[in-house]
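Heads up, one of the protein chains got dropped from this complex, but the rest are sitting where they should.
Right, subunit A next:
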Amino acid sequence: YRLYCQTTGLGGSAVAGHASDQIENMVPVKDRILKISFNADVHASLQWNFRPQQTEIYVVPGETALAFYRAKNPTDKPIIGISTYNVVPFEAGQYFNKIQCFCFEEQRLNPQEEVDMPVFFYIDPEFAEDPRMINVDLITLSYTFFEAKEGHTLPVPGYN
């Protein structure tokens, strides 16, 4: 798949253009509590420490939520990383909407630098209407960081 390097989040997303309207008008489905669990990985060549700051958070569809990861560069050289993410179960992924996060764009950490990395997201309220989701109470969000080297093509996770 193609990695988009986006500062605007435009280009290809099915919800671009009216996402803000959806967020403003969506009604939380308060009786449908979901556990979102967080994983963090780094590709072997990336010497960052990268981890979630919470193992889980409980949300409901239609309610925006914030979560944090943390990354540290423990080396003596600046390192640029770029991340992608995965959502399981697969079928729930279409309902997982990231409003803003740290992914798909190069992030530079200086030597010894440590930063908070937020993810601001929501589960689409239509999740609660989908009969296939009836037994889904746990959604796992995994971020993986890769090293981004100047002049090199970014490594692509081996999904395909």
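The working rule: a residue touches a chain if its C-beta (ideal position, glycine included) is under 8 Å from a C-beta of that chain, and two chains touch if they have at least 3 such contacts; residues count from 1.
The rule we apply is simple: contacts and distances are computed from a predicted model.
Not shown: a single chain whose UniProt protein name, out of "Calcineurin B homologous protein 3", "Cytochrome c oxidase assembly protein COX19", "Trafficking protein particle complex subunit 9" or "Trans-2,3-enoyl-CoA reductase b", is "Cytochrome c oxidase assembly protein COX19". Of the options A:46, A:79, A:117 or A:139, the residue whose C-beta touches the omitted chain is A:117.
For the chain left out of this panel, the touching residue among A:74, A:93 or A:111 is A:93. For subunit A, the residues touching the absent chain in the complete assembly are 1, 4, 6-9, 11-16, 19-21, 23-24, 26-28, 30, 39, 41, 53-54, 56-60, 63-66, 68, 84-88, 90, 93, 97-105, 107-110, 113, 115-118, 120, 122, 142, 144, 157-160.
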